[in-house]
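These notes concern the structure reproduced below.
One protein chain omitted, others in place.
For clarity, chains are labelled A, B and C in written order, and residue numbers in each chain start from 1.
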């Protein structure tokens, strides 16, 4: 129940719409009116009619298709060592022939200064050429980039002719959390491409890749097909993003997840538990003793993150589908420990 | 309406089940009880509990993940020149580093004899080593392999240490058409792996890869993840295949598609039209004059296949969702031409 | 002795120069004065100081490095079905992720018209995008492209935004044979890149890639390193090409090979043997009965090319190192058959 943000199906509005539109005939491969409408809604939302938008079924698929399309064979990707592409995508990027240049994360983030250092240490032709910076927002540790941090990274990228890409698998919770001062418009100002994650924010499946850099747009649909990512019934991606962006659902769901996380995180701190990382979005990293974990894991489902001198770090994740009652139940049981 | 077999949503049983199970919490990545049950149903159906079954979202994704997992880098794939992987997957196979060795098709099929010839002409170390034979059933021209043909191909493969793989994007219509004498059991006897196509037979999306050869099973889930094919909410694949294999739905839907195709094909012949290829399953290839096509294409949606001395070859496709009324309407309009 | 044009070492001038310069210290990786001088000599010879020139150890290495550097992942290569990259490089091109689109050869060649047809049949996003035309001169059958043929191909490429590349493994014999009307300058006018083959024309090893298209030059040395093609002691490549282009040696050696071939080919025809393909350069394809081959192969080393209704096609190759006496000896023995 607290294992991740993709353990139930989809938001009922989405299920209903899929059901309602089921008998309609459409062209295949995303050339349908649902995809068209979804794209138009997102463009409107980004206040930018010149972006290209492509839908994918999942995050790894989006990352590997986009990044391998954007780069020439000798170009590498700068990423936090904890970046999803570096650690948890089974070498999907390397399988397309590209090198990831890992940089030590601080709470899941990297800084403009670290990027500059990679550039300074680059040794032409004997090392892969750094060409793209990959960051996640929110990060794999649930933290977010501030406006100042993102613009600083963007500046260093522009100065060094690097592309900037945001993995937005959890972009919803990043943009709706209390600490956030970034907007979609800021992101569009800063990056060459990013994706808006649906799977972890109420969709059955679906990520919307937004390409801003004109040079990265050409022939992009060939890559979707070549990487096995072109859904025959592409309409299902369109329908879902219509529902997410029609009436602010995308943000409402994310906000709810953050609210539940906040309740849970505060509750844990009140009970005297130590957080491993200060909670910013919908992921809570807390330190449990082995004893506490042993008991709690018999009642609740959550992920063990890494060993810790006092026992272990575990992760609780909230989502649009988390009930206040679930949080209270969890806190009550934890109190008993 | 006759453009393809994936122009509407999914069979209502599937939509309903997805809706009904929506609130249930499951583990991600296909480690859920729905996938388990679907796998168990398919194993039962194949009368073989030792096969490995993995679900994918689409056919190109299935082919590229499976074939690149099965082969070493210097090994190539023998395929009909019209094979889907050779012609219509944007080099997805080559993008994983493998060569396709094309063989001239006859009505979309290749023969055991042609396979032997490739082996005989192979020049070690200067040519990629032929290692796997890829066939589609039904083929890209809607034709099917007979029991005798499949066993002959299987024999030649075994004799030459070649793997045999069937692309079953349209396996349902192949196994339920009038001319067919093959069973799922025959297929299991003959091949090293094959997939059962759901997308073109009533599912929202979904293909079930069946691996029979013990040597091809190890570590297979790594490849699914690496190729971006591991669905976070894998349950949706499980739910769909439960419905398809619970009460024979898979075969019923395919049979309906064949019946509609048969009506349409017979109707066309009665009206004096020439078929480009004798209709065996749910794809009808018919020759129209340019004039006829010009008029008809204003009323119906279908695909232009290739130019022909008398005008052009067009393709009509029927599906589980085709109504008899649709067929009659099409025939009536064609009669007017 | 007639098996190929790389069965002895290197021309003595080259061996001597390597010996003479052996004790000199140079920078590694081709950043030395020998490579500089060789590049400067070739540029002078091409009457073009703006080309980029890179040295490689062999033909497959040159082709795979250059073609994979020139193309984006969804772009494919049009080649004769008999093209070296398609048939005899063990899928080296596909191993870099690219598709080869084979076109039926006529005497080893393809025509502008065939290229246009590939373009016309291209189906966007579902097929790899044709982007580069690969031809060999002389071809794998020893034939050559005329000035008219090459300019026609170049025109069709420019019209369709295709790159044109010549595999010049045997460029020397092509440009010095009797029938030839092409010059290096013509080639520079027509193509985006080509290579000048040294290995089969007197060098120990070595091919000089010439890049004319400005857009293909950037960062090219990264690719040489990445494909394992950057020779630590790059000087050896420079030294060899100095000798080849210092005093016309490249052409003198090729001319000799052609002369020997011509003698042999005429001699065979006089003796009543049927050529499989009219001899144009240093490869002679002749039809022998099985009986004749059985006897002859005990005395001479040559290659069996393919079966033929009258027996088989065998190939004799001459080179800079072939003596007139060798040719006369071969003809005498053949006469006895």
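What we mean here is this: a residue touches a chain if its C-beta (ideal position, glycine included) is under 8 Å from a C-beta of that chain, and two chains touch if they have at least 3 such contacts.
All of these numbers come straight from a predicted model, not from anything done at the bench.
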item	value
From A:9, A:30, A:58 or A:73, residue that would touch the chain that is not displayed	A:73
Among A:126, A:158 or A:310, the residue in touch with the chain that has been omitted	A:126
Per the touch definition above, residue among C:222, C:241 or C:316 touching the missing chain	C:222
Residue of B:104, B:120, B:219 or B:309 touching the missing chain in the full complex	B:219
Those residues of chain C which, in the complete complex, touch the missing chain	1, 3-4, 6-10, 12, 15, 18-19, 21-28, 57-65, 89-92, 95-96, 199-200, 204-205, 222, 225-233, 235-236, 301, 321
Contact footprint on chain A, counting only the chain that is left out	73-74, 76, 87-91, 94-99, 102, 123, 125-128
Interface residues of chain B (partner: the chain not displayed)	29, 68-69, 72-74, 96-97, 124-126, 128-129, 219, 221-226, 230
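Criterion: only the chains that are shown with their structure count from here on.
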item	value
Chain with minimal offset from the mean of all protein Cα atoms	B
For chain B paired with chain C, centre-to-centre distance based on mean C-alpha positions, whole Å	42
Euclidean distance of C-alpha centroids - chain A vs chain C, Å	50
Chain centre separation in whole Å, for chain B relative to chain A (CA means)	34
Sequence positions of chain B contacting 2 or more other chains	89-91, 95-96
